[in-house]
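Can you read through this structure? Questions will come right after.
This part shows chain A:
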Amino acid sequence: MIATSGVSTKTLLEVRDLSVSFRANRNVIEPVRGVSLDLPRGRRLGIVGESGSGKSLTALALMRLLHSPARLGGQVLLDGEDLLTLSDGQMAKVRARRMSMIYQDPMSSLNPVFTVGKQIIEAIRIASDVSAAQARSAAIEVLGEVGVPEPSRRIDSYPHEFSGGMRQRVMIAMALSGDVDVLIADEPTTALDVTTQARVMDLLSRVVAERGLAVILITHDLGVAAGFCDEIKVMYAGRLVESAPVDSLYQRPVHPYTEALLGAICQLDADIAQPMTTIAGQPPLPGALPRGCSFHPRCPDAVARCTDEAPSTVHLGPARFAECHFALERAAMSDALTSGAQS
Partner candidate 1 sequence: MTILAAQDRAQSGELVAVTGRRSPLVRVVRRPLGALALGILVLLVFAAIAAPLVTHYPPNQIAPAVRFHGPSTAHWFGTDELGRDLFSRVVYGGRIALGIAFGATVVAMFLGVIWGFIAAQARGMLDEVLMRAVDVIMAIPLIMFSLILVVALGSDVVTLAVIIGLLLAPVTARVARAAVLSELRADYYQAAIAVGASKPRVMLGEVLPNTAPVLIARAAIVAADAIIVEASLSFIGLGVQPPAASWGTLTQQGYQQIFRALWCIGFPGVVIFLAIWSLNTVGEHFQDTLDPRGQR
Partner candidate 2 sequence: MNARYVVRRLITSLVMLWLTSLVIFVVLRILPGDPVTTMLGDVHGVDAQVLQQTRHSFGLDRPLLAQYGSWLSGLFTGNFGRSYFSQEPVQTLLVPRIWPTVELTIAALVLALAFAVPAAIQAAVRPRGVIDRVVTTIASLGMSVPAFLTAIALIVVFSVKLKLLPSSGYVSLLRDPGRNLQLIAMPAATLAFSISAPILRFMRASLAEATASPYIRTAEGKGLRWSRVVRRHATPNALIPTLTVVGLTVGQLLGGVVIIEYIFSWPGIGTLIIDSVSKRDYAVLQVAILVAAVAFIVTTLVVDFLYGILDPRLKARTGATA
């Protein structure tokens, strides 16, 4: 998906060939290899994948929160400016005012020795030049906005006095303190129970819509992604192996991995006598990637070519691509099946 330069919906965030590598002894490990994506204003992008696919590292790399010994390659263009070339001070400003992130474990992502209010106020005052009093009332306001009851009282509570769901709301409040354009949400609901999950996702949806934020949602939960995102990218072994608008992805998946993921979703009306569908095998470790296509050991449709040759990105339409030697054929089949089912 190449952004046509200039024009009305200017791409807010363009990632070109982002890579994250580590040197361990004499080997180089690349958990993120050549990730490219475009995020226009107001777009909600989801990155889904199993644990170890490299999705969290990608998110941290975008915010440049990965330090040595991790090394970043490629470009991350925010409004045309490459974040990877900025100085530490300039990047700090970007984090304060233009991009923010919420993390997956609200339990340990808040400093236990400071009150919640202090931490939110800190974020507010970094982003804009306001007095302490103004910051405090802004903090109370945003706490109320994210649904924390009695915000003027709870602002002086410590993180351990909140439940998991409330802590995540506090994190969201903190992330919204600056007038940011991009929000990166790294598995925001993984550590929460299902009901709280739903509430937090609703909240996220609401505040994102109100502020017109562009969002990258990282998750392994296909259901959560389906309910929130406009566009989904599937990540496997450090690369984006498929990208499509959300409806296309769920109804007409192309890449065998995506198909397998969707097939593995537990259906409430499934026959309980049958074993649950799983994807055979394990995701590969970044240091031990298979030759050729990294999915081929687990792919039911793999042929000899898949072992020898790594597939390149095949564009399947205005907003779709997949990395598979048989992408075009599979897309055609998939489309045919769907339209056949519809008729």
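Regarding selection, all candidates are chains of the complex that A comes from, given by their letters.
Just so it is clear, a residue touches a chain if its C-beta (ideal position, glycine included) is under 8 Å from a C-beta of that chain, and two chains touch if they have at least 3 such contacts; residues count from 1.
Model, not experiment: these values are computed from the prediction.
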item	value
Of the listed candidates 1 or 2, the one touching chain A in this complex	2
Residues on chain A engaged by candidate 2 in the complex (per definition of touch)	60, 63, 65, 88-89, 92-97, 100-101, 103, 105, 108-114, 122-123, 126-127, 157-158, 160-161, 171, 174, 177-178
